[in-house]
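Missing here is one protein chain; the remaining ones are kept as they sit in the complex.
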Amino acid sequence: MFMAIANSNTLNLERVLTTLKSPAGITISASIIAAVLGAIDNGFYVIVNAIVTGGMWALVAMGLALVFGVMNVVSFVHGEFFMIGGLTAYFTFTPFSDYLMGNPNPLFEAVLPILAMVASVAAGVVVGILCELIVFRPLRNRTREQWVMNSFVITLGLSTFIVNSSQFILGTDFRGIVSYWNYPTLSFFDVYVSFDRFFVFILAMLILSAFWLFMRSSKFGRAIRAVSQDETGARMVGININGIQTLTLALSSALAALAGACLLFMYPAYPTVGLGPLYNSWFIVILAGMGNVAGAAVGAFIVALLQVLTTVYFGEGWEYTVPAACIILVLIIRPSGIFGSEVRGILNQ
Amino acid sequence: MENQLLLQVENLDSGYGFLQVLWNVSLSVAKGEYVCLVGPNGAGKSTFLKSVAGLVSPMAGRIDFSGNSISRLPGDKICRMGISYISEELNLFAGMTVQENLAMGAFTINDKRKIVENQDFVFELFPALKERRRQLAGTMSGGERKMLAIGRGLMSTPSLLLVDEPSLGLAPQTTAAVFRALDTLKQKEVTILLVEQNVTKTLQVTERGYVLEKGKIVLAGASTDLIQNEHVRKAYLGI
Amino acid sequence: MSKRGRCLMLVLAAVFMGSMMIGHAAAADKVFKLGILGPFTGPAAKSGNEMKDAATMAIDEIGNKIGDYKIELVYIDDQSDPSKGTNAYAEAIERKGVQAGILNWNTAVTVAIQPMLAKYKVPHFFCLGAGKAGIDKWESLPPEERYLIMKGWPIPQKLVVGYVELLNDAEKKKLWKPDKKLAALWGEDTDWGRSLVGGMAKGLKENGWEIFTEEYFDLKKTDFYPYINKCKQAGVTLLAGSSSGVASVSAIIKQQHEVGFKGLVVADGLGWVGDWYKMTGQASDGVLDMQPQLTTPAQKDWVEKFKNRFNYDPSPSAAGMAFDYANFFVKIAKRAIEKYGELNSETITKIGREEVAEGKLTYSRADGALMHARYGTDAASRPDPKISPADFFFPVIQYQKGNGFNVFPEDVKQAELMVR
Partner (left out) sequence: MANVQKIDNFNGFQKTLDAVCLTPLGFFGLALLAVLPFIPPFNQEYLIRWMVVGLFMAAQAVAFDFTGGYINIVNFGFAAFVGLGAYTSGILAARLGLSPWFGMFVGVLPAALVGFLTGVLTLRLRGIFAAVMAWFISLAFWGLATKLVFLTEGPLGLNCPTLLQTSSNLPYFYIIFAMFMVTYIVLRRIVRSHMGLAFKAIGQNMEAARTSGINPTRYRIINFTLSCAFAGWLGGFYAHYYGILMPDVMHTAKTIEVLVVVYIGGRASLWGGAFAAIPFVFAMEMVRSVFSQYPGLNLIFYGLFLILIMIYYPGGAAQLYQSLIERLKNPFFLRLVNGVISAPAQKKIQASGLS
């Protein structure tokens, strides 16, 4: 649907109306109305929290949607990339941060968190490439039969392996930080957002836009989309499938690792930290439509809003049950998700 | 055939897993030729093209292209060597626009000017595509999709075009348009290997032909001869 | 399958069968095997490993010997799962010859192992799984089948009265006059969180507090912005709760600070983990907790030793108490040798029932107890430890700059309660 809007130069009324009447339009409008009503009832924080949290989840969920769409892997190891990102950021940030305690340097203080994030992106890329080369490629070369389930079980194995290796090597410590920046909390309309959260939100938006541009206009971004839409066709036009798969996994794990690094102030890195982000992103991906990357970005905000409203009206601890029930309802009406699934061919498996 | 051989297939055995489809198939295409491979449904024509295009790995035999063996190469490498395969299923990128599909066809080309040139050529060949350049490939009609597939295949400046069943499922007028386009390509000295079930039409337009039955080549020769052949007339032309 | 494959299979099968047989002969004489039960993997692994390390350190310090018995520790990983825990424990008893066990974390495991203990007649001490279900199970067993001699942690309801008394006291002394007595309660959704916060709610209600909301969340949850905002909007003046997950408890402390919550914050369980200040920073200033502090020279010594060996800050509750309890067990074992001349399940059970459960044998500061004045139980409180300022006791503390100061009760007070 977003493609359709993006592709139409003339945005006429009729088209707007059709868009509004489509399931996606209805869901988005309903979400906006729900957000506004919630905000009127409870305060502006409902909207702010939904947007800020949604931006963070979008990073994780997009990677998951990408892996599903391009590689047809139902990944349960995505949360571990999140953890690896958090760990890398922690080990990059803390020593320098401790050093800065003794030797204050405002410029370095401002830049250091960004360095930590860059480091974790690098770590994510490396881990993604390793996973592809050591695990997924041998399986792909061996057999493509029952690929979805085989690769799914492999990701379960990978996840167990990474979680427990990390615990074995680094222990069970919670490796967290107080905050990246010691800047004052921002406030507007009686809503307070720490600088960290604000920065992470802006960063998430930037990455989302960059990613969007990359996927739409760059040669390799297009190639990734091509592989997800028709793998044989992609091979026919000379795209190296193995290369694209590697690129995809590297990108997706880098996104997850970046999210892990960005959220270190909220999600300290410890072996099993990845489960929450993993479940959340699966919620998003399924709600938005399996493998629909752009949909996942929008879905992230919807799920975040659902969870905020759940906390407000049902209380803590219902954040799986109530959204799960809502998603069940959506899926009953529209099984392929709100924005539809772009992935073809493998869904029968 | 004093012409230089572009594609030479010798004693090819091919198939899927345990299921062998082709037995000892030999075929050659010279530069600039317009050759067809005809035969009934299930004879293995598509499997043959897929084997050449590197989408199915051959069990035995040789496939040489411009003097290099390509029988063990993956599909993308073969495409880079200059073979364009237009499959029966078309394998278009349904979520991309016509223009994006064409751009993907030129994935192997880095020269921007060359891409524009090729695209202009395709639009010239199929003016309908130009009008619909912003439309999503998945929303187009069968004929347009077929044209797009051929157009996409041409974008990589191939020296050999493998076309699988261009007339399948098309209205007669559209079929005619597709064949006209192939004819134009022939004029421009593009080498074409065409696979078809529509034997009459095919033999009328091509120069040389092979007849494939049950995975084996049963006849070969100039198209004009084949069309006169007793077996061909009985089995395919219903005469 | 290739020949090599077949050989491999045969070898594997042989190894498998062999290893089943070997277990039998493992128990040599004059060796005593002590099981350390806890969740060493999975979501509660942090606490489990602290207990494991502390107990290991305690037994190492006595040279792995009690009398002329060599002590071997057997770690039993329950993975926070009652069925897996019971399987692992049963195997440890039968195959590895574990003769007694100490510690544990989850109440469900506390419940599930009790019938199994009775079956093997193996005594177990000091379960830290605090929930009431553990006691219910204990009471449902006939006395001769109660092989859980003493728990390590009383049911949380018994402890939380401290907070309520502090609030009453503060009001009386005009230290704090809340605009309205409206409390929001939170807790991890486990036996621990539910019993403790449930007890808190009861105590607060009895003292004129209105409960705005009482909510329980997943142990891993770290996003509390909506919850805190909601409470703030409603004019809540007391934000109280408990979680043993340092990620969630530090998140709640940081986020209430960020959101600008005004009032008193109780975060019971922050002290469960040693290095919490690294994660909360100054947001923890003014937060109330009920955890023993590591402040005396002896305690600081111990922290130093622990850090040197395991490279992390031990928590007073998980590591500290596990250390004390391991030493308490050593005392029990010594007593068993002294009285019966032998160290085995039977003598330890006897000592446990005759002396520990009756309150005759305790472990106190004089013996080297680090965290509490005296560990012990008696007929009135068993299997829970006895609570009183002279025994097992938690003062209410308030954190300032990463240190806790006792603010209640009066006789141990180090600082006056401060309210933002």
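Note that the chains take the letters A, B and C in the order they are written out, and that residue 1 is the start of every chain.
Here is the rule we go by: contacts are C-beta pairs under 8 Å (C-beta built on N, C-alpha and C of every residue); 3 or more make two chains touch, one makes a residue touch a chain.
Just so it is clear, the model here is predicted, and its values are computed rather than measured.
Student: Considering the complete complex, which visible chains touch the unshown chain?
Tutor: Its contacts among the visible chains are A, C.
Student: In the full complex, which of C:Lys30, C:Lys65, C:Lys119 or C:Lys305 touches the chain missing from this view?
Tutor: Missing-chain contact among the listed residues: C:Lys119.
Student: Please pick, from A:Ser22, A:Thr94, A:Asn150 or A:Thr185, the residue that touches the omitted chain in the full complex.
Tutor: Final answer for the missing-chain contact: A:Asn150.
Student: Write the list of chain A residues that the hidden chain touches.
Tutor: Chain A touches the missing chain through residues 135, 138-139, 142-143, 145-146, 148-151, 153-154, 156-165, 167-168, 279, 286, 290, 317-318, 320-321, 324-325, 327-328, 331-332, 335-336, 347-349.
Student: For chain C, which residues touch the unseen chain?
Tutor: Touch with the absent chain occurs at residues 1, 16-17, 19-21, 23-24, 40-41, 45, 48-49, 52, 74-77, 80-83, 86-88, 90-96, 107-108, 111-112, 115-116, 118-120, 131-133, 136-137, 140, 189-191, 194-195.
Quick note on the criterion: only the chains that are shown with their structure count from here on.
Student: Compared with chain C, which chain's mean CA position is the farthest off?
Tutor: Result for the farthest chain: B.
Student: Compute per-chain Cα centres, compare each with the mean of all protein Cα atoms, and return the closest chain.
Tutor: Most central by this criterion: A.
Student: Distance between chain A and chain C based on Cα centroids, please, to the nearest Å.
Tutor: Between these chains, centre-to-centre, one finds 36 Å.
Student: CA centre of chain A versus CA centre of chain B: separation in Å?
Tutor: 42
Student: What residues in chain C touch two or more of the other chains?
Tutor: None at all.
Student: Can you name the residues of chain C that touch chain A in the complex?
Tutor: 41-43, 45-46, 48-49, 186, 189, 213, 215-218, 220-227, 229-230, 233, 246-247, 250-251, 254, 258-260, 273, 275, 278-283, 311-312
Student: Residues of chain B touching chain A in their complex?
Tutor: 53-55, 74-76, 79-80, 84-85, 87, 89-97, 100, 103-105, 107-108, 134, 136, 152-153, 155-156
Student: Over in the complex, which chain A residues touch chain B? Could you list them?
Tutor: Listed in rising order, the residues of chain A that touch chain B are 3-4, 7-9, 219, 222-223, 225-226, 229-230, 232-241, 342, 344.
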